[in-house]
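Every protein chain of the complex appears in place save one, which is left out.
Presenting chain A:
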Amino acid sequence: MFNLSSLVQKAQQFIEPNLVNTGLLSDGRPSKAALFRHQFCLPDSQNPLQEITAELTLPFHHSVKGSDSDSGPKYVGKLHLSEQFLCFSTQASSFLSTASTSSSSSFTGQTHGTGPAGNGFTLPLCGIRRVERQNTPTFHFALVITTTNGFGDSTTAPANSPPQKLKIELAGSRQQCEKFCDGLKRGLREAIKEAGNLRKVIAECYSEYHLASEVAQKEKEAPDTGLGSVFRYPGDSRKLRDKAKMRLWKEYMRENGGNVTLVRQPTFHKLIRVGLPNRLRGETWELTSGSLFLRLQNPELYTDTLSKFSGQESLAIDEIEKDLNRSLPEYPGFQSEEGIGRLRRVLTAYSWIDPDVGYCQAMNIVVAALLIYMSESQAFYLLSVLCDRLLPGYYSTTMYGTLLDQKVFESLVEKTMPILWEHLVKSDVQLSVVSLPWFLSLYINSMPLIFAFRVLDCFFLEGPKVLFQIGLAILRINGEELLDATDDGTFISVLKSYFSRLDESAHPKSENPKLRAVTRFQELMVVAFKEFAGITQETISNQRAKHKDAVLDNIENFAKRTSIRNLGPDSKRLSVNDLGFLYDRFYGVLYERQTRMEMLQQEADRKAKATSARANETVTGIAGNSGVAMGRVGLGPSPTQMDYDAFREFLAGIAKWAVTDSPSSPHRESHDKPSYFNGSVRSRSVSLSPWGSGPEPADHEFMQRLFRRWDKDMNSVLSLQNVVSGLAGVKGSSDIMSNISYFFELYDDDGDGRVDREGILRISEALLFLSRRGMSDVLSPNASTTDFSQSLNGSTDGRRENRDEQFLSSISAFIRRCFEYADPDHASNREGKSDANSVHDSAKAFDAFSIGGDEDDEDLLDLDDKPKSPATPTNTSPPPDLDATPKPNNQTPSRTNAKSANLALDPANPLHLTLPTFRMLILADEQLETFFDTAFANSFRLSDAPVPSSASASSNLTTFSNLSGGRSSSVSAAPVPGAGGVVAPGKGIRGMLDNIVSDGMRVAAEVRRRMDEAQRELEAGGGGAGGVHGQGEEEDEHEELEHDDARSTYARSVREGDRDLLDGAETADVQVQQGESKGVNLMDQPVVEGISGAVGLKVGDESRGRERTGSDASKIVEFER
């Protein structure tokens, strides 16, 4: 059942993949820690340790001439402490374990242009120089924090700027305050180590250089601010008012700190909205997206990665090479070796640290754009934040994130612009054909570059919702024209021409000169952030949750279709349904096993974790997403090959003979397959069954042989293609002769057309193994109606039992005849005693045995135990090295006295069976003939067979299709197309057959005992396999199955409930949103409103507070409007 819970977990991770990593509670919701990291864009290693309500008082500055002349602005909010960060935000979210969900995710709601972190700061502890406690009359505690800002090495210290001091008054009981301060003290002590990193990192920040005195600037080289500094930045910097912006930023940073020590005030957010200046753009992106903190944690990751993998090749690199010359080719920087080289290095380094993503077209365009404004290593970390958090799943191998967000976008269009949506549906225009590139390449190749960068400015600050808001605004603004478009072509051309005229006036004919000055792009921003202010991160998350199943199903169906179609010629011998079933089953098993391994791994990690693992995470900087993207095929890379153990599990799901008789006997597991479990799993003392909820598979030599036979590539793993070809070999032919040959070849180890004595015994064993649960349900015509699970649990009716006994007797007879008709081995051409004689003797001996009394059965055993020829494989060795395993040169020949009784088994008289003989023997027996004609093939149940899960709730053999809920499965309950030519019920004369039957049973028992003994012997050397156990255990198994199923139903319903909850929340949200946008006239009024509200700086503020920058500043604001 833990499969299920993990599936729910996976799904949840998918909904909000940025909150993943360690961040999930057992109920599947993101943990408070994840929410915390998300709000402040912190690396995955950070956890909320302390929090307290506090008031932040900033020092008074010239630029802010408030009424209160003694102190600067004050902000009330929450102060949080993590391992390495001190964060303050006016978005008062709480991450205490006692906090409600809404209070810990409040930042995902409306943020009024500030982004999730609100006003405040996100201060690495190593950026704090000093903390003093101050006495105030009103509060218990007040701290004054002096940052490192202004304390760089003395040469770069800003000429006349005082050290940055933040005053924080804590509101809480003395105890709370002291606890917080203790935590802070500890953190600060730890942080001393990081000071070196900090210096390295901020040396790459242009702000440090920008703030430095002119003298210092001359001594130092300006940090790399991207290709733009060499090849010019896009756009006309005069028109963009770049210099004025730089002055504004300089002033802001002088007062509020640069890079890591920056304090976010409303002006900060407004400065971003009006567009960042060229040289500070890269740095600000880094800061607002949080990639700066990743770089701070591991500044060398980029260069280390490059040197570590230098000279290596990969598919991703080939793909990257193809696109290097076609990434923003019109920008001069990318016509040069320098630009191309940077692009190559960043993309390549990222493909190494995130092999699941590797390289996806569109990344080249995005990275190329980033490189215009930032250094290689800055772009590298930012790319990693993009892939992990901002654009989850966009560039994965299935691109599920892209497809999902298209669905989300479509549904938002439907809700906010129902008329347009209806029109699109009616005229059969698919919205995503136009909107997909917007999202995938962040509008970079849709809009003129300068505008795309403006969108990016907001996107990195406020998160993915910006992409949706802009997209909706584009459609809203072009609504009327789009309503006239009735085909994709017109639709696209309307938008194309809109994008090409973004710099034109939005109201060219207006009387009002101010209104005339508003460009279409500004109008777009206003509509996006005003009219669609109701689109929040929460909206997006809810919509993602709602659509993700459908999207994943689509992708998986596509993958399945493609995969099945490309399986090669052998697959044509199986029906499409069967192939579909095999596909589901194959990947189902792999997925379940992987999930289980992860669970085991997690459990182990939890135990071993504590500090060491965390340290590791910190080192990579880009933490633990590796396991996350796995799982559902639709989510991205997943395993595609099964090893022998997975194969056993696979078989157990389609053939009941592959289900073990002795479930969960741990000692056997541990000894039997060290090679597959790496020993490690076991040593973790796991309470979880390694087989999950499905039946525990048997391990029989026959299965090993089958595995090796199907493993055409000889690499000890099977691909889906191998399995399909293999099954096609078994099921695909209706010809009994080829079936017999197939079986024979399985045992003809050296391919010389002969099976020796050992092989004969093994064939018999295999027949017994295959039939030990009774063949009747596959032998009899009404097989299709037999309940699988019923027969599995040995509930048999008389008739069936009867037939099983017949089959046993047939096998018994088969063994006898084998030796009777086997050819003497010519290779060992023995003289004298005449072969004929010995054969005759042996036949006799067997006859004697089969009808004989109690004494004789021991003989067989003894003789079996004779040393065998070294070339013969043994049944106990694991498959990959089966031939190589040294034979246990068994038991002491103590009972040599019995030897004479059975010459046929005398190793001194080698025998072999040829295919014609084998055929003859099979055809001689009605039961065996039927077995090879249909029953063996039918014992593999594919889609056409009644699959228990679809019919009865008591069995969960095909757990995967069950578990995955919305997942489509081609399991059909169609009855078997009648096993033709089946034996008639025939002779029911029990008494007459009793003898033979009991013989058969005895043979079986002896064979098994012999196996046991051999295994026990092996156990001495570390191996052992349990024999067949009684009915009792089978009943246990049955109970367990039922149990599991009950649990799975429960878990399913829980999930269902979750979804309802999400739906509910979603609807409420949209209602709010509609309420807000209702009645807003989209063209005129909001624009005017927006000038004072969303876009520009307030005119009033302006005239009062801008003496320093003077007229420049007012001009720029006007311009931006």
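In this text, a contact is a pair of C-beta atoms (placed from the backbone, for glycine too) under 8 Å apart; a residue touches a chain by one contact, two chains touch by 3 or more; residues count from 1.
Heads up, the rule we're going with is that contacts and distances are computed from a predicted model.
From the set "UBC core domain-containing protein", "Ras-domain-containing protein", "Guanosine nucleotide diphosphate dissociation inhibitor" or "ATP-dependent DNA helicase II subunit 1", the protein name that UniProt assigns to the chain left out of the figure is "Ras-domain-containing protein".
Taking the complete complex into account, A:319 is the one of A:319, A:605, A:745 or A:1013 that touches the chain left out. In the complete assembly, the contact with the undisplayed chain comes from A:436, out of A:216, A:244 or A:436. Checked against the full complex, the candidates A:82, A:104, A:398 or A:543 give a single residue touching the omitted chain, namely A:398. Annotation: of A:317, A:365 or A:502, A:365 touches the absent chain (contact as defined above). Those residues of chain A that touch the chain absent from the view are 319, 322-323, 325-329, 360-362, 364-365, 395-399, 402-403, 426-428, 430, 432-433, 436-437, 440-441, 445, 484, 486-490, 492, 554-555, 558-559, 561-562, 565-566.
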